[in-house]
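Note that this complex is displayed minus one protein chain, with the remaining chains in position.
Letters are used for the chains, namely A, B and C, taken in the order the chains are written, and counting of residues starts over at 1 for each.
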Amino acid sequence: MKGMSVIVKTISRILAGFIFLYGSYIILHGHLTPGGGFAGGVIIAASFILLVLSFGAAEIKEKSSYTFSSIFESLGGLMFLILALLGLFAGTFFFTNIISKGAPLKLLSAGIIPLANIAIGMKVGAGLLSIFLALAASHYIMKE
Amino acid sequence: MIPFIGCILLIVIGLYGIITKRNLIKIAIGFCMVEYGVNLLFAFIGFKKDALAPIITSPNSPLNFVDPIPQALVLTAIVIGLGTTAVMLSLIIRIYQKYKTLDINEIRKLKG
Amino acid sequence: MIEIYLLVIAMLAAAIVAIEIKDLLASAVSMGIVGFSVAIMFILVQAPDLAIVQIVVEILTVVFFAATILRTTHTDTTIQKGIQREGIFPVIAFFIFGTLVTVLAIYALKDLPRFGMPIMKVAEHYIVHGLNQTGATNIVAAIILDYRGYDTFGEAVVLFTSVLGVLTILRVKGRK
Partner (left out) sequence: MSQRLSYWILCLGLWLILTWTFYWGSLVIGIVLSLLATIIFGGYFSYHPIKILQPHRLLWFLIYIPVFGWLCLKANLDVAYRVIHPERPLKPGIVKIKTRLKTDLGRTMLANSITMTPGTMSVDIDDDILYIHWIWMRDTDLEKATKDIAGPFEKYLLKIFE
């Protein structure tokens, strides 16, 4: 897969970071506004997919992107599991919200829910990115 | 009642694609249709007339919300649907590489 | 209300086009139309969380389908005029199963509450106590990450398994 023309490249250069920031905003405000880990994670994956599509699969270092996305996916899953186990370590149940709730309607509130959102976002984004790389990037799959 | 019947019709259209079509990608699209129909049916069951989305905007606002539980169930189902679709598509790519066709009758003949 | 009916009609038309059209790329795009009308209906029934996820996931689904179609073939060669002898059995099977599903579904729909008047016994508890117990103002986030955390955990496991499946199916050669 070759890259596209200079116009597409220039625009996607500017937009990819903005899309990443928007996805992060959706994840971090998941407990206050619509959105959350699922939506934000997919948006972050979309920002990387935009770069891959516009610059072409030959441009990216495929091996290291696979390694990165697997590391992030495992990290997300591990973080979610640790957050769930925190309640068990504190002497209550699995998935207890033990961190203080904070003031409502503020960004830093709701205990473990924002952290769990971040974990879910990392997991979903990295997982979908590696699925996309496997489906669309060329070298990994076939040598026709 | 009519929106529910619309969802059922979408599920039946997906079923039609799965059963009668012989192209593998059409079958995958049929599975997606069934998934959309089920998700939409869930969201419609939770709808309440003249109610708001389940998000508290200020501490003293009235709690007249639509049912949040179907939404929470469907939210995970949508992402899982994308994952299963991806597995289906990767299988389709492999089948095409091996048999050079997407027609299931041809594949059945070429098997072995 | 009328906009939901119109969108349902548009969605069903796009679904039929997606199943029947010959060009597979056009078929994937028609499936995108179905997904986007589903997203708009999610907004109309006051489910913004679902609408955001549906829109983004729909884009990715179309991208995945396009990637697959670029890898394989563009045209559906199985479509031909008239019904062949081997094509008659699936049609009969569809008529049997389709009528069965429709009749049973409509029979089951009678037990559901009417459209627009849900029974909210459990949800009432979550709505009233959600802000105090979890601190999250988005009730849907409170449910998926606090009250029903197990559910989300199972979802994460399923997603992990599907990623594993895709990478295993598509890898070039096994490790020695």
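One rule holds in what follows: contacts are C-beta pairs under 8 Å (C-beta built on N, C-alpha and C of every residue); 3 or more make two chains touch, one makes a residue touch a chain.
This one's a predicted model, so the numbers in the text were calculated from it and none came from an experiment.
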Contact set of the excluded chain (shown chains only): A
Touching residues on chain A - with respect to the absent chain: 5-7, 9-11, 13-14, 16-18, 20-22, 24-25, 28-29, 47, 51, 106-108
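The rule is short, and it goes like this: only the chains that are shown with their structure count from here on.
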Farthest-lying chain, centroid of Cα atoms versus that of chain B: A
Pair with more cross-chain C-beta pairs in contact, given A-B and B-C: B-C
Mean-CA-position distance for chain C and chain A (Å): 22
Length of the line joining the C-alpha centres of chain A and chain B, rounded to whole Å: 23
Chain B and chain C: spacing of chain centres that average the CA atoms, whole Å: 2
Per-residue multi-chain contacts in chain A, two or more chains: 32-34, 36, 38, 42, 104-105, 124, 127-128, 131, 134-135, 141-142
Junction residues of chain C - those touching two or more other chains: 48-49, 53, 57, 60, 64, 67-68, 71, 131, 137-138, 140, 144, 152, 159, 162-163, 166, 170
Chain A-facing residues of chain B, complex: 53, 55-56, 58-59, 75-76, 78-79, 82-83, 86, 89-90, 93, 97
Complex contact set, residues of chain C against chain B: 4-5, 8-9, 11-12, 15-16, 18-19, 24, 27-28, 31, 34-35, 38, 41-42, 45-50, 53-54, 57, 60-61, 64-65, 67-69, 71-73, 76-79, 86-87, 90-91, 93-94, 97-98, 101-102, 105-106, 109, 112-118, 120, 122-123, 126-128, 130-131, 137-140, 143-144, 148, 151-152, 155, 158-159, 161-163, 165-166, 169-170
Chain A residues within the chain B interface of the complex: 32-34, 36, 38, 42, 104-105, 124, 127-128, 131, 134-135, 141-142
